[in-house]
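Showing subunit A:
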Amino acid sequence: MVPLSWYLIFAAALFSIGLFGVLSRRNAVAILLGVELMLNSVNINLAAFWRYGDVSQMAGQVFAIIVFAVAAAEVAVGLALVISVYRRRNTVVADEINMMKW
Partner candidate 1 sequence: MTGEQIIFLLTALFTLGSGVMVVTSRNLIHAALWLVSALFGVAVTYALLDAAFLAVVQVVVYIGAIAILFIFAVMLTRKDMRDQGPQMNTNWWFGALLSVLVFGGLFFLLQGWSGLSRTASPIPPGFDSISELGNALISPDAYVLPFEVASVLLVAALIGAVYVAFNPRSGDTRK
Partner candidate 2 sequence: MSFWNDPLKIAADWLMGIFTGWGMPEIAAQILIGFLGVFLLVALLMVLDIFLVWVERKVVARFQDRLGPNRVGPWGLIQPFADIIKLIIKEDTTPGGADKVVYNIAPMLSMMSVLILWAVVPLAPKIIGVDLNIGALYIIAAGAIGTLAIIMAGWSSNNKFALIGAFRQVAVMVSFEIPMLTMLLIPTIFAGSMGFNAIIEAQDIWYVFLAPLAAVIFLIAAIAELGRAPFDMAEGESEIVAGFNIEYSGMKFGMFYAGELLHAFTFGGFMGILFFGGYRFFGLEQVSAFLAVAVIVFKAFIGYWIIMWVKYTLMRIRIDHMLAFNWKFLTPLAFTLLMVTALMNALLAGTSPWIYTSGMFLSNVALGWIALEVARRYSRRERARVEGVVTTSRSTLVG
């Protein structure tokens, strides 16, 4: 049987990889890819805590499903924003979208 710590460390590593992607990619779409990895690592934790805790308490799975919904909403709005920005400014590089910067 796999101990709980393996799942948690695996999720922490996936979270850190996603964080690196968010912090260091230039392309806005690539930043969103990193966010997806981070959301997934959270979901692994939720599912692992459901399995290793009291199985009849469904909170872990329920909130994993709500994270799915949030991720879908986030991607839809985020990519719509990226496409809208691309249409107006002809770039998706996060550094160059700096009109609001003073």
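Just so we're on the same page, a contact is a pair of C-beta atoms (placed from the backbone, for glycine too) under 8 Å apart; a residue touches a chain by one contact, two chains touch by 3 or more; residues count from 1.
On how the list was made: all candidates are chains of the complex that A comes from, given by their letters.
In this text the structure is predicted, and so the values were computed from the model without any measurement.
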Among 1 or 2, touch partner of subunit A in the complex: 1
Residue ranges of subunit A touching candidate 1 (in the complex, touch as defined): 1-10, 12-27, 29-30, 32-34, 36-37, 40, 43-44, 47-48, 50-52, 55-56, 58-59, 61-66, 68-77, 79-84, 86-87, 90, 92, 94-95
